[in-house]
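Supplied in structure tokens, the structure appears directly below.
With one protein chain withheld, the remaining protein chains of the complex are depicted in position.
The block that comes next holds subunit A.
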Amino acid sequence: MNQVAARYESLRRDRRKALIPYLMGGDPGLRETADLLTVLSEAGADLIEVGVPFSDPVADGPIIQAAGQRALNNGCTVAKLLATLKEVLPGLGTPVILMAYYNTLYHRGIERFMAEARESGVAGLIIPDLPPEEAGDLRHYASEYEIGLNFLVAPTSPAERIRQAAEASTGFLYAVSLKGVTGVRNQLPAGIPDFIARIKTQTSKPVGVGFGISTLEQARSIGQLADGVIVGSAIVQAIAEDSSFQKVTAAVRNLKEGLAG
């Protein structure tokens, strides 16, 4: 079993929900990424999502776009990011999932990417622009290298597509909470409970909910319905606002409290 699925299983046994903060790899620099992985892990992250900076991030809003641009401007490359992860992940104790756009993998070669990710200790992958029907090769190599795949479902996905995404997911199913790109939202859509219930009728795999979530209350209400909460822009913003990382530590603790009940 891949590390993502294993972590969800152990959380389930403990009747706990996964808190999954997101940070942009190489933002502001790779040194900080290495430090932040430890900071997030110690603050209570159950899994950590690491963005691979890409020139054309169509699923991302302004906060994560800017973070990716900073990382690229500061010289982050896939090879350097994977090298940093390789140093940190063995001692981390928290599984790391890469969030990469498909061209990053395609250009490198799917098999090579999987082999390198595995070598660096990466546990799973999220590819926001890759629907399951285009993922043939990827599924093959992910299974060979024991990388957990986490496909996305959206409020617009019909039952058939939800089933298909769940079937292809070997880690968790990533439910996009809203129609739109990543970013902090004051108000989440009223339809979330129905949406998650709809997903749960199609699969027994763990469901993580992301996009727009930033507050303790939001984490609490999602935690009552789903198996995990992914928090991106709010974390990226907290990192950008305070280089001593106290702000991001506080943010993770706060969300953790929301998830505790």
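The criterion applied here is as follows: contacts are C-beta pairs under 8 Å (C-beta built on N, C-alpha and C of every residue); 3 or more make two chains touch, one makes a residue touch a chain; residues count from 1.
Simple rule for what comes next: contacts and distances are computed from a predicted model.
Missing chain, UniProt name from the options "ATPase", "Homoserine O-acetyltransferase", "Protein-glutamate O-methyltransferase CheR" or "Tryptophan synthase beta chain": "Tryptophan synthase beta chain". Of the listed residues A:176, A:196 or A:222, the one in contact with the hidden chain in the full complex is A:176. Of A:78, A:114, A:199 or A:219, it is A:78 that touches the chain left out of the display. Residue-level contact of subunit A with the missing chain is found at 54-59, 61, 65, 69, 72, 77-79, 101-104, 106-108, 128-131, 133-134, 151-158, 161, 165, 176, 179-181.
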